[in-house]
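Notes follow the structure.
Yeah, one chain of the complex is gone here, protein chain that is, but the others are all in their spots.
For chain A:
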Amino acid sequence: MAPVVSVTGLVKTYASGFVALNDVSLNIEEGEILALLGPNGAGKTTLISTICGITTPSAGRVSVGGHDTIRDYRAARKLIGLVPQEINLEPFEKVLNTVRFSRGLFGKPRDDAHLERVLRQLSLWDKKDAKVIELSGGMKRRVLIAKALSHEPRVLFLDEPTAGVDVELRKDLWETVRRLKAEGVTIILTTHYIEEAEAIADRIAVISKGDILLVEEKAALMRRLGRKQMVIELQAPIDAVPEALAHHALETGPDADTLIYTYDTQRERTGITRLLNEIQAAGLQLRDVQTRQSSLEEIFVGLVQEEERG
């Protein structure tokens, strides 16, 4: 099946001369959830803005639902809903009017029943007559989402939807995303947090400095990147890893009294129980044990280095 969003050779050079997108190509399949991961300034927003028509591409092509976003912009943009990163809302207008405006702007006839459904799903219905300025930050973000859903898009872009959002709303948000997916909506979301991508995405694209470093099925990526480390602090320093523990792929830490065990969270057996038992059997006394997930930062560094090595 043809991809619903197809980006080919996209370059964006801002007026300042800064190259924010450097020959980006990306296909997004109908009905999938794609997480776009990348550090600040990677070009995530620029990529989304260029697809949605907010910035003009310097080179390359984008098509949505088979429609070129420049030549056939009407047909392409009709399919797109965008939740921007910044909370940009008309402050003095009522919530319902703001959402109704979006629907009309996208050429859909007035349908208050649909708007009610959207507002209810986002727990905004009782705020429908409130002015935007009277809402909390999290509610405003939900209004942005309601605006994007008001015109029933087939492709939804969520640019950091969880920034400044509490746990409860985050849960609701993921529920909404899953429901939309079930309805066949394609969803592209950006985030800084790999846990979020892990929780919701089908595929993950990593972007850094205007380049897409990889696009991969989540499961495969997690196998590759989802490593955890257990840092074991001992009561007394040791010179080397004891013979009895040699088969565990242990490293000594920066201090002589720590052992570091790297394991794969995706494996059925992480080997932790056995390791801890054997440490005890080897007569070592534990002071503390902590685990940490390899951070996105480390993954990026790893990816970029890999990329550079070729």
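Just so it is clear, contacts are C-beta pairs under 8 Å (C-beta built on N, C-alpha and C of every residue); 3 or more make two chains touch, one makes a residue touch a chain; residues count from 1.
One rule holds for everything that comes next: contacts and distances are computed from a predicted model.
K.L.:
Would you kindly match the missing chain to its UniProt protein name, picking from "Transport permease protein", "Sarcosine oxidase subunit delta", "Cytochrome-c peroxidase" or "4Fe-4S dicluster protein"?
P.N.:
"Transport permease protein"
K.L.:
Among A:Val5, A:Leu21, A:Leu34 or A:Cys52, which one is in touch with the chain left out?
P.N.:
Residue touching the absent chain, from the options given: A:Cys52.
K.L.:
One chain isn't shown here. Among A:Gly9, A:Gly107 or A:Gly164, which residue touches it?
P.N.:
Of these options, the touching residue for the absent chain is A:Gly107.
K.L.:
Which parts of chain A face the unshown chain closely enough to count as touching?
P.N.:
These residues of chain A touch the chain that is not shown: 14-15, 49, 52-56, 73-78, 80, 82, 84, 86, 88-93, 97, 100-109, 147.
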